[in-house]
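The block that comes next holds chain A.
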Amino acid sequence: MTRDDYQLAEMPSLAKLYLNAAATAARTRVLGSTPSVDLPPRATEVHGVLADIAKMTEYQHLVGKAARDIIPSGYLHSMAFPVAMSVMVREDFPLPLLGMIHLRNQVEHLAPVQFSMPLSIRSWARNLAGHRAGTQVELVVEIRGDGGTDVLWRGVSTYLAKGVYLPGLDKPASAPDIREDFQAPNPTGIWSLGVDAGRAYAAVSGDFNPIHLSVFTAKALGMRRSIAHGMYLAARVLADVGSPKPEGFSWDISFAAPVFLPGTVAVRIADTTAADGSWASSTFAGWNARTGRKHFSGSVATLVS
Partner candidate 1 sequence: MGASAHASTDKYTQFVSRGLGKDLAKKLGLPQPAILRRYEPTAALLTGPVLVEGSSHGAEELAAKLLGWGLDVRRHATPKEKLGAIIIVLDELAHPDELSAPVRSVGASLRDLLPSGRIVTISRPAVDGLEPAVAAARHGVDGIVRSVAKELRAGATANGILLGGGVEPASASAMAALRFFLSGRSAFVDGQFLTAGTPGTLDAVDWERPLAGTVAVVTGAARGIGAAIARTLARDGAQVVAVDVPAAGDHLAAVANEIHGTALQLDITAVDAGQRILDLGFSRYGRLDIVVHNAGITRDKLLANMDAARWDSVIAVNIASQLRMNAAFLADGRFAKGPRIVSVASTSGIAGNRGQSNYAASKAGVIGMVHATAPLLAPSGGAINAVAPGFIETEMTAKIPFATREVARRLNSLSQGGRPEDVAEAIAFFASEAAAGINGNVLRVCGQNLVGQ
Partner candidate 2 sequence: MTASNEQSPALTPRTIRPAVVVGGNRIPFSRAGGAYAKASNQDMLTAALDGLVARFGLADELIGEVAAGAVLKHSRDFNLTREAVLGSALAPQTPAYDLQQACATGLETVIGLANKIKLGQIDSAIAGGVDSASDAPIAVSEGLREILLDLNRAKTIGQKLSILARIRPKDLAPDAPSTGEPRTGLSMGEHQALTTAQWKISREAQDKLALASHQNLAAAYGRGFFDDLMTPYRGLAKDSNLRADTSLEKLASLAPVFGKRLGAEATMTAGNSTPLTDGASTVLLASEEWAAAHDLPMLANVIDGEAAAVDFVHGKDGLLMAPVFAVPRLLARNGLTLGDFDFFEIHEAFAGTVLSTLAAWEDEEFGRARLGLDGAFGSIDRSKLNVNGSSLAAGHPFAATGGRLVATLAKMLHEKGSTNDRPARGLISVCAAGGQGVVAILEGR
């Protein structure tokens, strides 16, 4: 937290941010704009953020978690998402928000967060880089107790602006293709995702990105059908892994192929134990139950302090 941060007086509305993003996109198409390779220089911050307990409960039920008073790790991401969005809709942000693809989330959940705790959320962008399919960027979010200094939750989300190539950013020499070498193992679970899975998650997370909402809105953005939120998949797999102990933990999920809706995702979760027999980590993967094509993979692990 620095004095130089852009301070937002209140939590921005995601709906307005999406409208804003659409307007920016339209303006860019109409007026053209000079491509920039610089990220906004300062972080954006909001203070006094409180979880909406009713929405949080709906979220917990939707992803299959018991409604505890501790805010789920994925829900903290959702709470912070408008702040990250407000970074991405800034005029000095070099990539178009709409149509951006979620590649990866890395989260360190350092301490449990009570729903009643006022929070400050800070976000900035970093590591603008070339990708074999466009340009990627990392959005960092840090969550602290309001007025506190300890980071409680830190997340790094990697997004890809598909087909956007910025001058001066080279494609990586050997783009690792995470779809390679995936052999579907025996699943430990099957998720049947209905056509409304995107709308349902949008309702509890507030993320009304049109590519998740309907075939129509998805097609408008070049997708053949609507797709499931990456964060919904992450939240469900986190719920299935259960509550890690100790409560400090990290998780990491990489998204390979989108999950078109409706769809059936096969999931496998496997545990590793520490020398003393306690839980150390879980790895997980999700794939198309019919074709075997991988959708996502990742891990959850204890944070040894």
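Here is how the candidates were picked: all candidates are chains of the complex that A comes from, given by their letters.
Please note the rule applied: contacts are C-beta pairs under 8 Å (C-beta built on N, C-alpha and C of every residue); 3 or more make two chains touch, one makes a residue touch a chain; residues count from 1.
Quick caveat, the model's predicted, so the values are computed rather than measured.
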item	value
Interface partner of chain A in the complex, by touch - 1 or 2	2
In the complex, chain A residues that touch candidate 2	64, 184, 186-192, 196, 240-242, 264, 266-271, 282, 289-290
